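Omission of a single protein chain aside, the complex is shown with its protein chains in their original locations.
Order of writing sets the labels: A, B and C. Residues in every chain begin at 1.
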Amino acid sequence: MSAPLEEKVEQRTRPTLEELKERKARNRQRVSDNAEVMTISMGPHHPSTHGVFRMDLDLDGEVIVDVRPEVGNLHRGMEKLAESKTYHQIIPLTDRLHYVVSFSQNEGYCEAVEKLMGIEVPERAKYIRSMCHEMCRIANHIIWLGFLVMDLGAITFQQITFREREYIMDLWEMLTGARLTHSFARIGGVAKDIPDGFREKMAAALEVIPKRMAEYDRLIRNNRIFLARGKDVGIFTSEDCAAWRVTGPTLRAAGCPRDLRKDEPFAAYDQLDFNVCVEYEADVIARYVLRMNEIYESIKIIKQCLDEMPDGPVIAEDAFHVIPPKKDVLRSSAAMIQDFVQVFRGPQVPKGEVYKAVETSQGELAFYIVSDGSPKPQRLRITTPCFYHCQAMQPLLQGEMLADIVGIFCGVDVCLGSCDR
Amino acid sequence: MGLIDIIKKATFFEILQGMSVTGKYAASKKFTIEYPKEKSIPYPRFRGSQALLADPVTGELNCDACHLCETICPSQCITIESSETPDGKKSLDEFTIDLSRCVFCGFCEEVCPRAAIVMTANYELASYDKRDFILTKEWLIANAVHAHKELKGR
Amino acid sequence: MVNATVDIFIQFFLMIVLAAGMFVAMLWIVHRLMPTSRNPNKGIPYECGVRPTGDARVPYNVHYYLVAVLFVLFDLEAVFMYPWAVTLRTLGTVAFVDMLVFIAILLVGFVYAWKKGVLSWE
Partner (left out) sequence: MTQFIFLIIKAAIVFFFCVGLAAMLIWGERKYAGWMQSRLGPNYAGPMGVLQTFGDLAKLLRKEDVIPDTVDKPVFRAAPYLLWVPAALTMAVIPFGGMDAKIFGWRTDLVIANFDAGIVLFLAMGSLAVYGVVFAGWSSNSRWALIGALRSGAQMISYELSMGLSLVGVMILAGSMNLVQIVDYQSGAFWHWNFIPQLVGFVIFFIASIAELNRTPFDLPEAEQELVAGYMNEYTGMRWGIFMFSEYVNMIVMSAIMATLFFGGWRAPFESWNVIPGFLWLIAKMMGFIILYMWVRWSVPRYRYNQLMSLGWKILFPLALANLAVTALVVTVK
C-alpha cells in the first residue's frame, strides 16, 4: 500500500491557530463602506450549487460583501414522515438523505435505534458495517474530488472520477442489490451476508483505485492553476469550525483530529487499526489532500475488515426488535411468527430518548429519537453535517471572490438532500 | 524556488503531465456500455420490479394473501384484495403495485413468508403512459421470467 | 477590378455580406419555422430561477474600468510600434534607441500604475 501523499504531509510545517487567523485576514478582502454593492441570487437553478441551494450574494465587483444562505428548497418533511412509520420502515427513508453515502445514513439510524432498544449486534455485522462505511467514504471522496475540480473548470475530471466510483457502485449492487439507495442496514445488523465472489471483486477494485489516484495526482496535484485556485482560499480555522459546528474533513483539515470513528467508536471501529488523517492549512488544498489520504486509510480499513471478519450471523437473534432473516422465516415457524409480529405490530420499544452520532464522509451525522413506547417514534430528529456546512456559508465566503464560491462550497462537501431533509 | 522548479514552471511541466493523462485516456478503451444495443446484466441481488412466483409443479401462486408485504411497504404502494373461498382458504383476488410510488427497498421480498413476491432483474421500466406503472397481478406473474435464477429454484 | 486598394475593400465587403447573410437567412428560416408561445415568465431575465431584484444596469465596481483605461493607454502606445517594427531594418540603430527610450517611458507609466495598485485585485 503506497501512500505518496502522506510523506509530504509530515515534512510540512504546521501553522498555528494565530498564523492561520493572520493568513485568513490577509487573504480575505476588506470591503470599504462605500462599496457599490450589487445583489445577485445564486441558485436554486445554478449549475454549481449542488442541488437547489440558494444564496443571495452582495457583490462589490468580484468580491463578496455578504452572503445570505437560504435552505429548504428540497425539503421533504422527512422527520415528520418518520413519525408515521414503524422503526423498520424508516430505513429506506434515511437512504434519501444523502444519496451518495446511503449506507452511512442507514447505519447511523440503526445505531441510534439499537442504542434505544439495547440490541447487541453480532460481530460479523459490525465488520460488514465498517466495511460499508469505508466504501461510502471512498465513493464520496472520489466524486467529491471530481466535482471540486469540475467546479473549478476541468470537466474531464468529473467524468473520470465517476468512472472510478463505478467500481464501488458495482460492489454495492453485488452486496445490497441497489446502486444508490441501498437500504442495507437493519435494526440489529445488516440485511444480507457478503455474497460469493465479493472478496475477489473488492480486492480487484482496491487494486485499481490507488493506481487511478496516482493518475489524479499527475493530473491535478501540481497543476499551477489548481494550486492557485485552492491555496489559502476559504481558510476556516478550527475555531471557526467549532463556532459554526462544521465537522468532518473540513474540521480535520483545520488541524483538529476529531473523528467519531476514534472518539466514540461505532460499528467495529474500536477493533480496527487506522489513523485519523489531519491537515493543518485549513484551505481548499488541505481539504483535498486530507480526503485523498482518507481514501488510502479507507482502503486499509476495508482490507482489515475482510481479513478479520469473524463467522456468524449478520443479524441479531432478538425476537422483540428484529425482523428475522428470510431463510429462517421459510424454515422455522418461530421465525415466521416473529416476522408477522414485527411487521404487523412493530418492534417493542422502551420509553425514552436517545442520541447517537456517527462519522459519515461529510461529518457527524446524528439521530435523536424520542420514544413513547409505541412501535413508531414519537419524534425523530436528524442532525446532518451538510446543514451546518450550508449555514456556515456566510463566514466561509465573506471577503472571498466570486469565482471562489464554487470551490469553497464544494470544498466543504454539501449535499442538499441531506441539508434540507 | 530552485532552478528545477523554474524550468518546470517555464516549460509548463505539470500541465503537460496532466495533458498526458487525458491524452492517454483519449486513446485507451472506453468504459461506456451502449445501453439499448448492449445491456448490463444485474447482479443476483439486484432489486428491479417485483414479480409473483408460482409453484413450478402445480402452477398455483405461492401467495397466501397474508398482507405482510402490504403492511411493511414504506411507501404503501402495494394493494392486496383477498377473499375467502368456501372451503376456508384465503385466495388472492387482486395484487396491485403502484410502481410510481415504489422505492425498490426490497422489504416486500424480505418479509414474505412464502417466497411469493420477489424482486427481479427487470430494470427496463420506462414508459410513456402513467397507467403502465400500475402493475396488475397478471403483469407481476408474467414478470416472473425476469426473476433471478437462485430465487426461482427456492 | 478598379485598382488594388478598392479591390481589397470589395473583397472585405464580400466576406461581410457572406458572413452576415448566412445568419440573417438562418434567422429568417427560424422565424418561419419556430413555434410561438407567450408566457409572462418567459420575458424575465435569468437570475437562477428567482425573480430578479431589479434592473441589472446598476453602478458597479470601478476596477473593471481602470483596466479599460489602462488598455487604451498602452494599446495606443503599442500601435506606434507597428510602423517602427516594419521599418526597423532600414532605419537602423537610431530607431532602435528611440524605441528603447519610448519603451522606457512606457514602463515608467506601467510601474507607476502597478505601484498605485491598479493591477492588484487583492
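The rule is simple: a contact is a pair of C-beta atoms (placed from the backbone, for glycine too) under 8 Å apart; a residue touches a chain by one contact, two chains touch by 3 or more.
Note that this is a predicted model, so its numbers are computed, not measured.
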Displayed chains contacting the withheld chain: A, B, C
Among A:V52, A:L175, A:L219 or A:L365, the residue in touch with the chain that has been omitted: A:L219
On chain B, residues whose C-beta touches the chain left out of the figure: 15, 18-19, 21-23, 25-28, 30-32, 34
Residue numbers in chain C that touch the chain omitted from display: 1, 4, 7-8, 10-12, 14-16, 18-20, 22-23, 26-27, 29-31, 33-37, 42-48, 52, 55-57, 60, 64, 67-68, 70-71, 74-75, 78-79, 81-82, 85-90, 92-93, 96, 99-100, 103, 106-107, 110, 114, 119-122
Interface with the unshown chain - residue positions in chain A: 38, 40, 46-48, 59, 62, 149-156, 159-160, 163, 219-220, 223, 225-226, 228-229, 401-406
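The criterion applied here is as follows: only the chains that are shown with their structure count from here on.
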Computed distance of Cα centres, chain C from chain A, in Å: 47
Distance from chain C to chain B - Cα centre to Cα centre, in angstrom: 56
Residues of chain A whose C-beta touches two or more other chains: none
Interfacial residue positions of chain B with respect to chain A in the complex: 9, 14-15, 17-18, 20-22, 25, 31, 42-47, 66, 68, 71-72, 74-75, 103-107, 109-115, 119, 154
In the complex, chain C residues that touch chain A: 47-50, 52-53, 58-64, 121-122
Residues of chain A that touch chain C when the two form their complex: 29, 35-36, 38-46, 54, 60-63, 401
